[in-house]
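Step one of this worksheet: look at the structure below.
Right, chain A next:
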Amino acid sequence: MGILEVKNVGKRFGGLQALGDVNLSVKENSVHAIIGPNGAGKSTLLNCLVGKLIPDTGSVMFDGQSVLGRAPYEINQMGISRVFQTPEIFGDLSVLENMMIPCFAKRDGAFEMNAFSDVMSQKDVLEKAEHMLEEMNMADKRHMHAAAMSRGDKRRLEIGMCLSQEPRLLLLDEPTAGMARADTNNTIDLLKEISDQRDITIAIIEHDMHVVFSLANRITVLAQGTPLVEDDPENIRGNPKVREAYLGETA
Partner candidate 1 sequence: MFKLEKTDLSLLVIVAVLTMFAPFILNPFPADSAMAQFNAGYPDLMQRFVIFGVFAIGFNILFGLTGYLSFGHAAFLGVGSYAAVWMFKLLSMNVVPAIILSVIVAGLFSLVIGFVSLRRSGIYFSILTLAFAQMMFALAYSVLTPITGGETGLQLALDDPRILGVSQTAGGNIPVPSIFGLEMRSSAELALGAWSFTFNVGYYFCALIMLVSFYVAIRIFRSPFGMMLRAVKSNQQRMNYTGLNSKPYTLAAFVISGMYAGLAGGLMASMDPLAGAERMQWTASGEVVLMTILGGVGTLIGPVLGAGFIKYFENIFSKINSTILHEWFAFLPDGLEDLLVNVLYPFIGKGWHLTLGILFMLVVIYLPGGLVEGGQRVNGWFRNRGAKKSTTKTTPAE
Partner candidate 2 sequence: MDAIILQILNGLDKGSAYALIALGLTLIFGTLGVVNFAHGALFMIGAFCAVTLSRILTLSHTIIDDTQKDFLGNPLKVEVPYVHDIFGVATGDAIIDWAVPLSLLFAIPIMIAVGVIMERGLIKHFYKRPHADQILVTFGLAIVLQEVIKYFYGANPIPTPAPDAFKGSFDFGAALGFDPNLIIYPYWRIIYFGFAAVIIGGVFAFLQFTTFGMVVRAGMADRETVGLLGINIDRRFTIMFGVAAAVAGLAGVMYTPINSPNYHMGMDFLVLSFVVVVVGGMGSLPGAVLAGFLLGILESFASMREVIDIIPGINQVIIYLVAIVILLTRPRGLMGRKGVMED
Partner candidate 3 sequence: MSKTDVTRRGMLKTGAVAGAGLAVPTIFTAQSAHAFTNEPTGGTVTLGFNVPQTGPYADEGADELRAYQLAVEHLNGGGDGGMMPTFSSKELQGNGILGKKVEYVTGDTQTKSDAARASAKSMIEKDGAIMITGGSSSGVAVAVQALCQEAGVIFMAGLTHSNDTTGKDKRANGFRHFFNSYMSGAALAPVLANAYGTDRKAYHLTADYNWGYTTEEAVKSSTEAMGWETVAAVKTPLTQTDFSSYIAPVLQSGADTLVLNHYGGNMVNSLTNAVQFGLRDKQVNGKDFQIIVPLYSRLMAKGAGANVKGIFGSTNWHWSLQDEGSKAFVRSFGTKYGFPPSQAAHTCYVQTLLYADAVQRAGSFAPCAVAEALEGFEFDGLGNGKTLYRADDHQCFKDVLVVKGKENPTSEFDLLEIVEVTPADQVTYAPDHPQFSGGALGTCNNGA
């Protein structure tokens, strides 16, 4: 029984069957990659997991609880954090503030009317945020305007923000898309470190095979809205169906 169980999920947009009959099981503490060619339904599937879309059929269970019909913030509070393709951070705020917000969300829940105490007097949150910044090697940037940082730093910050919520499942949507090689490798190292050192499950949607095979210990291949195959990386590498549907194109 995996921490995330997707059963018979289907989603249709008008005449387009975006997801056919998706079954997926993500095991606890694994790094599970979902790959597939463009238009295979990867992003649709992801959106069904985080509450942005509601599938027409099927069920999505996280740790034994259904996530369907819940708002994104509720699903997040259940323990699923999401990293976007282009880093989504609070550009107008400082790096430290960016890091404090998820800490508040973790401590106070989805809404807390804490309007009359100074942010800086919330020592526990402040310490936690500072600690996370150090872990991300960003402590020196804490007073920087978040929007002014490089793309790699933004990605690092976003991942840090997600981690500071202590999620049980981290969803990454093409985390290295558009990155230079060096930045990509840094991100791979960071994610490796995270999965090695933390009690966390990672599900990653990725295009870049280098990233997938450096990180994943389980891979699902999606094609035309249905899972083609789910297996260990080395088996996927050798699978002729996968080669035909996907790897052949990029190779």
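Just so it is clear, a contact is a pair of C-beta atoms (placed from the backbone, for glycine too) under 8 Å apart; a residue touches a chain by one contact, two chains touch by 3 or more; residues count from 1.
How were these picked? Simply put, all candidates are chains of the complex that A comes from, given by their letters.
Note that the structure is a prediction, hence the values are computed from the model and not measured.
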Check your understanding: Given that every candidate in 1, 2 or 3 is part of this complex, which one actually touches chain A?
Key -> 1
Check your understanding: Once bound in the complex, which stretches of chain A touch candidate 1?
Key -> 50, 71-73, 76-77, 81-82, 84, 88-93, 97, 100-102, 104-106, 108-122, 125, 161, 165
